[in-house]
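Shown here: the complex without one of its protein chains, the others still in place.
Here the chain labels run A and B in written order, and each chain numbers its own residues starting at 1.
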Amino acid sequence: MPRFILRRAYFSLITILLVSIVVYGVFSILPFDPAALTCGQKCTPQVIEANRIKLGFDKPLWEQYWLFLSGIFVGRTYGAGSAEFSCPAPSFGYSFNENMCVTDMLKEALPITVNLAIGAFVIWMVVGVGLGLLAAKFRGRYPDTLSSVFVLLGTSLPTFVTGLFLLVYVSIKWKIVPLSLEGYKSLFDDPLGYFRYFILGWITLAIAYAAFYTRFTRATVLETLGEDYIRTARAKGLTESVVLLKHTMRAVLAPITTSAGLDIAGLIGGAIITESILNLGGLGRMTIQAVYEFDLSVVVATTMLAAAVVITMNLIVDIAYGYLDPRVRMK
Amino acid sequence: MRKNAISTRVLAALSAGALVSTVITVGATSTANAATPKAGGTLYLLEHTPRLDHYDPSRIYTGRDLAFMNSFHTRTLVAYNPVPGDKGADLVPDLATNTGVPSNQAKTWKFTLRQGSTFEDGVAITCDHVKYGTSRVFATDVISDGPQYLVSWLDIPKDDKGNSIYTGPYKNTPAGVAAFNKAVTCSGRTITFNLNKSIADFNYLATYGVISPVQKKKDTGDKYDLNPQATGPYKIVENSNTQLRMVRNAKWNKSSDTVRTPYPDEVIIQFGLDEEVIDQIILEDSIPNAVNFGGPLPTNRDKFFKDAKFANRRMNNSDPYARYIAFNVAKMPCIEIRQAMYYARDAKALLDYAGGPDYAGSYATGVISPLLATDFAPTKVVGPSDHKNTADVLDATTGFKPSGNVAKAQALMDAAKTKCPAEYTRATTTGITIDVSQSSTLNDTIPINEKAFARVGIKVNYNIIKSGYYPTVMNAEKQSDLSTSGWGADWANASTVIPELFATSGGFNLSQNSKDPAYKAFEDKVNLAMKTTDRKKQAALWKELDKEAMKNFWVLPTLFGKAQEVWGSKVQNVFFWVPQGNPAYGKMWINQ
Partner (left out) sequence: MKNLLEIKDLKVTFPTDDGFVHAVDGVSISVTPGETVAIVGESGSGKTVTSLSVIGLHNRRVTQISGSIIVNDKNESLDIVTAPLDKIRSYRGRVVSMIFQDPMSSLHPYYRIGSQLAEAYLVHNPGQKEAANKKAVEMLELVGIPEPQVRAKEYPHQFSGGMRQRVMIAMALMNDPAVLIADEPTTALDVTVQAQILQLLKDLQTKLNMGILLITHDLGVVAQVADRVSVMYAGRIVEQGNVDDIFYSPHAPYTLGLLKSVPRIGAKSSERLKAIPGQPPSLINLPTGCAFVPRCEYISLAPSGSCATLKPELLGSNDEHKSRCHVPEDKRDKTFAAEIKGARA
């Protein structure tokens, strides 16, 4: 097992490195001059040139990349003379738009995205799997019908519709959840503020994902209920609820865990639309703003982080699967 | 008009002339005049962008942001008078004792600092602080994006590449430092600026933070942008991508500041809110002490302006921009064809598409916007005779008709056929190319234009530039036959309009008019105006120059824009402040 993890870790690092190279590569083939975008109509050529030097775009691309890469290990300094400052290691660069070291930006954004993802995850798993179980158990009857209506809505409503609807109606018009203006509050500092900040985002995401898990759980449960070992369980005299909740759920656990693990990994990369609509300062919003503003340092950092999260979660899911399904365990 | 926070023009102001401004349609101001202002409460400004471009006074170049920071946080040597109407564009002393004393044909300017002004840490403001603040803009690699006038105008030699030999306070050469110290001198409380040419309105530049005090030991270079030191009644306590939060600056000395009346306890810009959400908040009044910082979405304008409920919570005024289409005179030397294009254009259809005279604006008559009231005179050479009548009666002598004067345009094209046959052929066969910036409205406006020009046989091709519009069209090699553009003055003087757009030394000359026979005389007049310290005389010169530029058809004027503002029910004393074209933020108070 440790050798397996080590080998995976090695390939993961290479993958993350490749991701960063790809981002730099894409940036390099942009058909316009990013320095020219730093100021507007009143830009003189001198100003554009000065900005180009400040942002480091005057250097050849490989040198820019090398500075970026080495910055991760030794940090990086910017400016000159008495205006010099540095971003200590691990440095993913500096955002001139935000006047912040990218690492600090990541530190601020990450808890928000993680809280958003985990909260939504809990809600959608409980609702999705629960509803899926009900739908499977009462197949063909009204709980099943209701859940399929829910599935239809959840899968067809895009998050920007749900998010906007919730914000405009639940927060602004009906004032059920008052608008949170103060920004992120940690659960320990201000529990009420914490919930106010995240609740709409949780619900928006949960609706979309729960719908999938309802459908998935229902299908997997129904499939499992047709298995012979379920018949055996009944033949032993087990009650239906034990059959369902212990034997069936145990079998359904492996595929659901795989799916859930990958879903939450993707979310930790940043729920771009939900965060933008609901004004949550997470990685998704950070990334999309950086893309609009051609803030290369930030885009590279968030992309690498998202890749790292997905790769790590893949590894975790693979290991977990070994525990969940004894048949695939390595000896 | 939506104010683009990344590239907004600063509106010029009306001068102290006693001009009655019928030219500005001012929406109803609030109930300010009735009630007495109360202190307290929080003023919210709701903004959809993630942050303001800059807070560092040396780097702010956006009109609205300048007005905002100046209202609350950053004092300057002189400021605009925060009152409604034309007088809002008057200069009043702020950190200085007067509005500046020119001498030596306006090549030398002196300002004397008043007593008692302090930074937020209690340190008294001295002449050296102002001098240091002035030096920062020369460090173009650190202090970027601010107005570059000081670099162009201070009497400091340039190297052979055209860059100033003084490179700012962070790293510099002894020669550079010496040159700077000669150009900007302090004597007691008086600071003297020595310019390399006559700038009759240099004191208007002083409304920008680029000439404002900064403490050297607190100057953190690029990071100063996060939390510059306050000299005004509010200081920054939070600057994140959630909000910019300002609270009262205890060290602000009320007796030293005759300009500001800080009523709210806190001023907060809320960032990142979706534009539709902001409109909903104002519509529902769920945050009654909030202002929509960016203006309502076009789709929501009617909801605010056609409902009597919002009568005291909205305003609709001219914006600072004159929009036009620049002719590349070098590529299109045939004036008849240029004229024909002006008369063939269907201005009405385009104005109606943009929102009609109610919201979108009025037909432009030149490049000097009506908000520059001192220098504004609707030119009779092109366009309607009287800006008062935004959409209806027009002077028949000019020949301008809102939907196009096809007969006149056709006659001009017929004349062009014989006078400039090569260009005529090109205009009617391969066609004329117009640069436009990528936008979703092009799908609708391009057919309108194609149809309009086709009425006189002119074929138009659109060169849609997806990004980096201005750097592209500013490149004379890349520029097409026509380029759509707009311009707002940096301050209340057409000196930041006419020379910029039409002189070869100008920073934004898209007209390539240097070879035009009329150009030499034009340039001489411009130079004369730049030296004329008599404001009235100078204004007369600008009016003439605008008229001449229009007569020469160096640009095709299209629109004087309009902008709307809306706010919540508890925000009081919201009035249109002419200099930057937005509400006077510093005068608002919250009716708690």
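Quick note on the criterion: contacts are C-beta pairs under 8 Å (C-beta built on N, C-alpha and C of every residue); 3 or more make two chains touch, one makes a residue touch a chain.
A quick note: this is a predicted structure, and the numbers were derived from the prediction, not measured.
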Among shown chains, those touching the left-out chain: A
Candidate in contact with the missing chain, chosen from A:V19, A:L164 or A:A233: A:A233
Hidden-chain contact residue, picked from the options A:R52, A:R76, A:R196 or A:H247: A:H247
Chain A, residues in touch with the chain not shown (by the definition above): 227-229, 231-239, 247, 250-251, 254, 324-327
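As a convention for this text, only the chains that are shown with their structure count from here on.
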Of chain B, residues touching chain A in the complex: 4, 6-9, 44, 50-51, 61, 139-142, 144-145, 147-148, 162-163, 169-172, 219-223, 225-226, 240-243, 268, 270-274, 276-277, 280-281, 284, 286-287, 466-468, 470-471, 485, 487, 507-508
Chain A - residues contacting chain B, complex: 31-33, 36-44, 46-48, 50-51, 53-54, 78-85, 96-100, 108, 164, 167-168, 171-173, 175, 179, 181-184, 276-277, 279, 281, 285, 289
